[in-house]
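What you see is the complex with one protein chain gone and the rest in place.
By letter and in written order, the chains are A and B; residue numbering begins at 1 in each of them.
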Amino acid sequence: MNVETMIDAVPRLFDGLGVTLLLAGVTLILGLIFAIPLGVIRARGSRLLSAVIQVYTFCFRGTPLLVQLYLIYYGSGQFRPELEAAGFWWFFRDPWNCAFLGYTLSTTAYTTEIIRGAILAVPRGEIEASIAFGMGPFTRLRLVILPQAFGYALPSYSNEVVFQIQATALVSLITLPDITGIATVLANRTYQHYELYLTAALFYLVLVYAVLLVLKAVEARLTRHRRAH
Amino acid sequence: MKRIFTAVVTTLALTAPAFGQDVVRVATEGAYPPFNYVDANGELGGFDVDIAKALCAAADLTCELVAQDWDGIIPGLLAERYDMIVASMTMTEERAQVVDFSDKYAQVPQHFVMSDALGASVDASGDGIDALKTALNGKVIGLVAATAAEPYVRDTFGNSVTYRSYQKMEDALQDLVAGRIDAYADGAIPITESFLSTPDGNGFRLAGAALSDPSYFGLGNGIAFRQADDALREKINAALAQIIADGTYAKINDQYFTFNVYGE
Partner (left out) sequence: MTSLIQYGPLLLQGFAMTLLVSLAAFGVAIVLGLLGAWAKISGGRIARSIAGTYTVVIRGVPELVLILLIYYGLPSVVQNGVRYLGGEAFARFRLDFDPFTAGALTLGLIYGAFATEVFRGALQSVPRGQIEAGRAYGFHGWRLARQIVLPQMLRFAISGLGNVWLVLVKATALISAIQLTELMRTAELGAANTREPFTFYLAAAAMYLAITIASLLALRAAERWAFRGERAVA
């Protein structure tokens, strides 16, 4: 094993780490913002709306992310004249936009179902109590259901965060230089694939467990009250 | 301990055909038409494939063709998944450090392809690589991973351009048409045959001088072998000389090209 190659790669891989973090961070935040209302509708909204959202989450959770990314990135190229006419091409032209779109659609689908499950887990008694206190539906959601649901959702959501970070490894397949992409570029010049992918793997390993540590701490804070009983 | 080890490994060896070298396995890419491609039936075809078959026949070897994506083609050779690569590989110095090459069997010049408009601005910027540097400053350049052009372009253009990395030529050409990249560098013959000569290639052309720095592009295209594998390399070199002498090479050449792909 050539340790020198691995050490030399570290500063270059930090450039890739920036791309990985940016992509995972932005899409996770966007995904959470979209998923909260969608999850509420899935759990408590009208049948029809809930069904429509379910079709979306089912399709995105039921197909490989790679196919989704290729559909958005390479697939949009097939409709360039139409997209240009409609004024959307500038968006699809940039691989960054395609990546943000694809990863946001994917994480939103998973997170929506996590939030739905968590809302359904909130004990009925608490909801009935809040009705008895005369809370309107929105106040009830804001003060009773959602704060509880976040506690229930956190373990699954921690998994989703980890999966999303790992999923960004595919972005090099639509031309962007993340950790995996840079490892590949370096491997192709030195022919030391094993060493470079091993270094990349160490980057992800440290990143994933650091994030998990932070999430564990958050989880402990959010569920304080439950352990107190 | 050693005996147990021997027993275990022998069992492994029996389950997988791990010993011996009766069949010579030949790798090609399958995404570099007309040199090598995969058709709608999933079959490999192209100039390289026909040359490989002719070489095996001339050297009296039993060969088996395998398709291998470009960025893994040298690692696969080193890992002994196959024994030689017939895939129009440019004999670069970086590659020659890890593999041995046959004698030259083709000459595929490397070029940039871009829109006619950008090409005109290259022409207007003067000669040689400096014209390309001036015209492409700030542009987006597509490269296929592990090609001969990749290290050259990255080293030459440095941070003056943005790079997009692809797995295969067709993906990069699609993005050139789509306007996602401004220019793409690769072998001029595949670019011409599979793109510029088709309707999709309207409005695009090769521009600037051929990329010819010998330390990056070597002297033509060769067949790659593992470095210890001199016996096979010599056999194939003899077979290459034979098929050139007996006209087999010319016959294959004429099926795919209107010019002599062997070059000077």
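Some points to look at:
Please note the rule applied: a residue touches a chain if its C-beta (ideal position, glycine included) is under 8 Å from a C-beta of that chain, and two chains touch if they have at least 3 such contacts.
These numbers were taken from a predicted model, which means no experiment stands behind them.
Checked against the full complex, the one of A:Gln68, A:Ser130, A:Gln148 or A:Thr175 touching the unshown chain is A:Gln68. Residue-level contact of chain B with the missing chain is found at 5-6, 9, 12-13, 16-21, 31, 37-42, 66-69, 72, 75, 78-81, 168, 170-171, 174, 200. Although one chain is not drawn, its touching partners on chain A can still be listed: residues 59, 62-68, 70-71, 74-79, 162, 166-170, 180, 183-184, 187, 193-194, 197-198, 200-201, 204-205, 208-209.
In this text, only the chains that are shown with their structure count from here on.
Remark: chain A and chain B have CA centroids separated by 38 Å (rounded to whole angstrom). Every residue of chain B that touches chain A in the complex is listed here, in rising order: 71-72, 74-75, 78, 94, 98, 142, 145-146, 150-151, 163-167, 171, 174-175, 177-180.
Contacts from chain A toward chain B in the complex involve residues 74, 77, 80, 93-95, 172-173, 175, 177, 181, 184-185, 188-189, 191, 193.
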